[in-house]
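A short write-up of the structure that comes next.
Selected chains only, in their assembly positions.
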Amino acid sequence: MAQKKDYLKEIIKHIDIKQHNVVPLVEAMESMAFSARDLNRAAKIYEKMLTDKDCTVILTLAGSLFSAGLKKVVHDLIANNMVDVIVSTGAIMVDQDFFEALGFKHYIGSPYVDDNELRELHIDRIYDTFIDEDELRICDDTTAKIFDSLEPRPYSSRELLWHFGKYLEDNGGPKVDDSVIYAAYKNNVPIFVPAFSDCSAGFGIVMHQHNNPENHVSFDSGKDFYELTQIKLKSKETGIFMIGGGVPKNFTQDIVVAADILREDAPMHKYAIQITVADVRDGALSSSTLKEASSWGKVETTYEQMVYSEATLAMPLIAGYAYHKGVWKNRERKELQKLFLKENVSVK
Amino acid sequence: MAQKKDYLKEIIKHIDIKQHNVVPLVEAMESMAFSARDLNRAAKIYEKMLTDKDCTVILTLAGSLFSAGLKKVVHDLIANNMVDVIVSTGAIMVDQDFFEALGFKHYIGSPYVDDNELRELHIDRIYDTFIDEDELRICDDTTAKIFDSLEPRPYSSRELLWHFGKYLEDNGGPKVDDSVIYAAYKNNVPIFVPAFSDCSAGFGIVMHQHNNPENHVSFDSGKDFYELTQIKLKSKETGIFMIGGGVPKNFTQDIVVAADILREDAPMHKYAIQITVADVRDGALSSSTLKEASSWGKVETTYEQMVYSEATLAMPLIAGYAYHKGVWKNRERKELQKLFLKENVSVK
């Protein structure tokens, strides 16, 4: 029988947009059709968001993006001041980013394997990628350890992910140089995970609450929504760069309505781009068009563009275009984490 | 210019599976190919779940299902003891089910409209369906009112949705006879919404926390995960019937791992079916195959089937098949809400 090491051999490596000047390629797409032209327009709208001094840029992430080699792209967006807020699924931030920050890796795999054999070997599969399940359990345990160390009370995911960054800082730093959680911690970029129990941190919180039945940390997802709405209220304009759909997309679009409830006449998101393969005809939110969002008063239709592509192809082109155009160089850091930072300091 | 009433004319009506004996049709699909044969096999696996006395049946819901006319299907599954637990998006349960229980409606619309005009008229669009935004704001406000009435502490979404059912009970009952939240309340079927702030209840909690900054209700999504895991631990076997993917799918698959963490050797989900149009090649969770889930130790591969179809076509056929086969008639009600019921009683 095969052994674990037979499967876990080749490491997923994250693409480095800084190494590839895709500006001429993306510019050539401007006069083509279909996805190429859409991608060109999305890239230019992203550049416009970064040029607009009044615009807070929110990046939403869904899909198994970091296990697929897109982690460094997001790291570089933070490091180069090209994103002000991140709203993500839990899997991307904890099972994939924090996991790699602890020194673990994702491995090149294949969808044509015997999943029962993988299960017996404690290997988890994401389409064509493998993960060592025993390492994932260590990640689960680490999140429980962090929750055990905190003052028992409800927390937003933003607060907790700040503590994840601090945990890395306090324990010798991340084991990799492209940790998104750590870069966000250092650069005061808030990260929200509205469905925070739906990931490795969920296993951690179950252990923590199981061992501390009376008095414990809890995930206050209403606070997530309230905090992200406060960011909207503090921002003159907002632009959203969405990879995939899901809760991060819906949640981020909804803050316009929440802002409107708290204070009349909050503006819609001025800019909105989305990379997705979801088909509009099933009526689900992940595929709902940005034009539809404008009926809800969430997104303006002047600068919106959907790009029909799997993210590993389109995201490096769009992010790389904006990076190499260099408009981030004169952009002021917003450091929106500072809006909340005092209350974060709550270790018991 | 058009008026609101020009758009909001024809009401979405929910399909009644009890009126359509689709058993011969679905049986004829057994000897065909592609989606028809897959649908037949999924329907038979669902029937098997209901026949297996040891099996707790968990229904997961994602996509704009109830606005599309599938609400009564779920209502009838509860009323006829064909489902023991529901895990859902917030939009389905609050914006769509609770909304209709308050007396509001969804309307037949069109994707070929001017979304800017809709916005000015306070009409929200979901692909080919219209909603009165002013009515949705009343729904938001009602959730805030419920939160205001509760003792301030962290709650699971299950607890809060039980209170939503109780609110309907205490206020003259639902305005419709097919409310899912109310049927679940009466039949002790727990409903979980792991991303509870990502819906109308999110607007409610923002208002509530804004008005009660120090001491307030919060959504404890870790508790959701812990409670659903307890249901898994209390069940000899489990089967999942998934409509769409998203957080409800992932969350429900993950409880096998959580159960395994709390107690060695928790069994995988024995039965699993999913209706989805998501394409497997983007690597996202919504489209991940049930075979892939088995590498994670979440789903057994003997009785699993994915059906590639938009839900409005496939769900009435699968649910209708199982209903008209009548196997639910001798099934004992599990009333899993009773596991938690004492602690629900916490009105201030």
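Note that the chains take the letters A and B in the order they are written out, and that residue 1 is the start of every chain.
Everything that follows uses one rule, which is that contacts are C-beta pairs under 8 Å (C-beta built on N, C-alpha and C of every residue); 3 or more make two chains touch, one makes a residue touch a chain.
What you see is a predicted model; the values in this text were computed from it and never measured.
Student: Note that 2 identical chains are shown, then give how many the whole complex contains.
Tutor: When the whole complex is considered, it contains 4 copies.
In this section, only the chains that are shown with their structure count from here on.
Student: Between chain A and chain B, what is the gap in Å from one C-alpha centre to the other?
Tutor: 26
Student: Sort out for me which residues of chain B touch chain A in the complex.
Tutor: Spelled out, the residues of chain B in touch with chain A are 62-64, 68, 91, 111, 115-116, 118-119, 123-129, 133, 137, 140, 154, 194-198, 202-203, 205-210, 217-226, 229, 244, 246-247, 250-251, 254, 257-258, 261-262, 277-286, 288, 291-292, 294-297, 301, 310-311.
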